[in-house]
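Heads up, the thing below is written out as structure tokens.
A single protein chain has been removed from this complex, and every other one stays in its place.
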Amino acid sequence: MTRGDALVIMFAALLAGWSFTEFWGVQGPGATEVRIVSGNEEFARLPLARDTRIDVPGPAGITRVEIADGAARCARSPGSAGICQRAGWLRETGDMAVSLPNRVLIEILGEGEKQFDSINH
Amino acid sequence: MSRSGWLMLLPIALLLSACERPEIHTQRILAFGTLVEVSIYSADAELARTATEAVRQDLERMHRAWHPWEPGALGRTNEQLATQNEFSVDPSILPLLELGQALERRSDGLFNPAMGDLIALWGFHGDDRPDDPPPADAQIRQWLERAPSMAHIELDGLRARATRPGLRLDLGGFAKGYGVDRAMQRLRDMGIEHAIINAGGDLRAIGQPGNRPWRIGIRHPDGEEIMASLELRGDESVYTSGDYERYFVYDGIRYHHILDPRTGQPAREARSVTVLHHDGAEADAAATALFVAGPGRFAEIAAGLGIRKAMLLDPQGNMHMTPDMAERVRFEAEPAPAVRILELPR
Partner (left out) sequence: MRLSTTREDHLIAWLAALAVAIHVLESALPSPLPGVKPGLANVITVVALLMYGWRVAAWITVLRVIAGSLLTGTFLSPTFLLSISGALASLAVLLAAHALAGARLSALGLCVLAAMAHMLGQFLIAYTLIIPHPALLKLLPVLLTAALLFGVVTGTMANRIYRLPPATPS
């Protein structure tokens, strides 16, 4: 066996080992993604790690979603009450903002034990 | 590896996934004009997904049928009630009419699903209420003079007739509660034994996730904070009505959507009411009626509706509750509110 062979086998073993942790292991804790639903369809699924802005069209106009510093928020949305914007920055798993007039739902996905299975409000 | 080889791998792959312990699959959907959260405890993620989709379609269908202002079954019923002539009630509406009449009677008229015109006067019938001025006193007085209620619908088998003008049904949350009950039945029919359906303030839970109960948080009317929690096992509904669900602000005054049929104004003696009960539709009507009743008539109205577990947060921050509710609820926020136990009359 040459040194090159050893190197190849080591890399192959590393790759196999990594695949175990990646596909069999538990997901890392914490919020990781934001999911945006428009109507009944998933509109986008974006990582919280990358700062961006996205405009989501709906029946009442455009809902703007902003991602920055590992959190997402509803920056602008039709609807005079501003319920969507008032949810503020969403950063924990399960956090969400909804615009009912525009039928847009913004929610944070990720692993992590939640204290409550559901919230009555 | 051949194609058949890969295809044979799929069952093994699925088995690998299925070997995982059951978990809670939570999906949020927009249905019934609100945000609905469906949590299903199962090892079968695919079943959870299809079941949630079935629930969404059911709720959307019911929402269309029971919308007071759209040309569905309830919209047509409202048009015919307005003529005050006799007509045949749509079979999907009849059970709601009968239940609505019974609940209105038992709540001494505080739960009134015939206030469609009053709700429209306040502008709470649409998805979005701009911060326009509240209706003029004269308009409200005019509605109060007619004071339409479910008692003014004559029901004779499938035939119905309104005996008063201005009677427009708006089932509001009560239809949502009824819809959640029906949607839960759909989940059961699909073989799901452990689930929560949470449509805004209307929550029904069956079974339990593994060997612990379902944990439900109840949000404080003022914000995101969880003020109390409940543990649910078996089949129970938790319904919360609050002044924060729908409101507008005009001239510095906040007007919310829970209207008192006696005054035509938003009810002022409560911030939120939570009812724990088995039947969703009854719990929903009770939450509304108890909100209007306020602490003063809380025990009397609860007893009339057969509700044993309920609590009410008043504008001063005190919590009024039945003895049975006190045994179940746990306060999460510090400091816990002052609690007043209201004994139910025998």
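Chains: A and B, in written order; residue numbering restarts at 1 for each.
Operating definition for what follows: a residue touches a chain if its C-beta (ideal position, glycine included) is under 8 Å from a C-beta of that chain, and two chains touch if they have at least 3 such contacts.
Keep in mind that what you see is a predicted model, and the values were worked out from it rather than measured.
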Interface with the undisplayed chain - residues on chain A: 1-5, 7-9, 12-13, 15-16, 19-20, 22-24
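Here is the rule we go by: only the chains that are shown with their structure count from here on.
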Of chain B, residues touching chain A in the complex: 24, 28-30, 33-35, 37, 39, 56, 127-131, 196, 198, 200-201, 203, 205, 209, 214-219, 226, 229, 238-240, 242, 247-248, 274
Contacting residues of chain A [partner chain B, same complex]: 37, 39-40, 60, 78-81, 96, 98, 100-101, 103, 105, 107, 115-121
